[in-house]
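Attaching a single structure in structure tokens format; questions to follow.
Shown here is a partial selection of chains from the complex, left in place.
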């Protein structure tokens, strides 16, 4: 519970309306109720600002109403950033209890910082280190020699294999697995696979967020590395010895095969497949469901299976749709040409 | 253990054979053994009815044997429905113990109905509610304020984040995650992602079944909604604020991006990708592995990446296969045309 005045200060906005109005929480513009605050960022939703029952709306400084708006307005420079700040205010760490559960199992050799929470039926194995303010959820497994930095949130059921190193402010969602063996086998003369032990580690830098039921395999030799600020969605596969550079975001169900390097600030859609041992340049944008099987230059926009340039794929696919007509025309031309030849 | 007479009554069928024959369980027609019952639904398997060792076969009323059948027959109007009813008779809740394990951790503020089971190392957080006859498996996590209706089965290792609301007769398979944060970030001026808190909920209505290792994210603002009778397979991604309407079935590894609405009674194959912020009409059928990136009308049948009409995609793909020949013909025509021109 907070007043509009307090919210305007929090998000550094200009308030047009009643500063003492009390707000219980945020809502979508089309679902706003009295004493909620909403926002207008996408012009598609502009009409709702005149009908919303929400008590306040966050808008861009450039917004000029075309008719009366009943709600109070808070004008800001970046609506999405203001919204993120605001929602943080209402977000609570509900899955964590911020204390060490008597039903957890903590090795005597584990080192635990200040204000660390450890949930019920969670395990901290030998020589693991959890730094200040980090929350280890219920039923989490933290293997031997694992290090977890400051202010991390490890949600229930996450399994982190031994020797994994995790930085500060890292969030890992439920049932994700970090540090499982990579898929490495050598075929013997009898055609059977012999396991190549996977003795590398996973290194995760600061400010990384990882979704639920994702898997990041440990390196075979050397390490699998997720750099600062990377965001991974749910159900993603990161194979052994992959390296993902800073501030790259990858949507759900994408898979990256072994030893591939993904550059900085890439934006990779869902269900994308990326082959092993290639290098994707910085700033690459990949459409959902594309398949990349060779290295790419920086700042390309890619689409298709296998991937082409974005507009090249769209053009080719437009003609793919017309292939039956093209084949008809080709047949017709052959007939006409034949006629011309026989007329000669 | 049950007699053929009892089975015939259970599935409302006409028995031709020995009513006192004892049956231990169902079997496939090609693997039937004495004292098992099998079924014939797919004509491809008709020949097996003359050779099966099973003691009884469920068949359609229209079935007329072409030669001697040793097994007893039970004739019904719908073989698959009869089979489902029958198999229920032999299905047991083997993963549940129908009692509250002393090794579980139940908050004093949790409210538990009659005949509820709670498995070992399961957790019921504060203010959670489990209604009558529901079974909470081992190692399950039920977050704060979660409500679970009547007759639900929540299999081992499922993690349900706070505030999730689940109806009656819902089944959720092992290690599935419900209510994790959606993938929502705003980019700041330094090119870093700032987390947009995800403060909506997941609402799951009656009669929904969800497979193993699936993820359903909570809404960002507003809720992610799975309506009555929806069936989701394993390893599916349902992003924030998605709504799936009644009686839609979705096969494994399909992903649905944020804020998309899937209509009623759709049938969506495996590994399908569906973009965000679109609306798929009621009764849509989508072939496995298709990619949908725009809204669709009701009752369409779709195929391809990106998806086209089913038969349109098949036709275009038929010509795709012939592209090398088409290119040859085109080259040939050019040559012949050139000849004609020079002859002129």
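For clarity, chains are labelled A and B in written order, and residue numbers in each chain start from 1.
Here, contacts are C-beta pairs under 8 Å (C-beta built on N, C-alpha and C of every residue); 3 or more make two chains touch, one makes a residue touch a chain.
These numbers were taken from a predicted model, which means no experiment stands behind them.
A.B. asks: Whole-complex copy count for this homo-oligomer, where the file places 2 chains?
C.D. replies: 3
We adopt the following convention: only the chains that are shown with their structure count from here on.
A.B. asks: Go ahead and note the Å separation of the Cα centroids belonging to subunit A and subunit B.
C.D. replies: Spacing between the chain centres: roughly 25 Å.
A.B. asks: Within the complex, which stretch of subunit B touches subunit A?
C.D. replies: 105, 121, 123, 139, 141, 143-145, 157, 159, 161-163, 175, 177, 180-181, 183, 185-186, 188, 191-199, 213-215, 217, 221-222, 235, 237, 239, 253, 255, 257, 271, 273, 275, 291, 293, 305-306, 308, 312, 315-316, 319-320, 322-323, 326, 329-330, 333, 336-337, 340, 343
A.B. asks: Which bits of subunit A are touching subunit B when the two form their complex?
C.D. replies: On the subunit A side, the touching residues are 25-28, 31, 38, 78, 80-81, 83-84, 87-88, 90-91, 94-95, 101, 103, 119-121, 137-139, 155-157, 171, 173-175, 207, 209, 211-213, 229, 231, 233-235, 247, 249, 251-253, 265, 270-271, 288-289, 305, 317, 320-321, 323-324, 326-327, 330, 333-334, 337, 340-341, 344.
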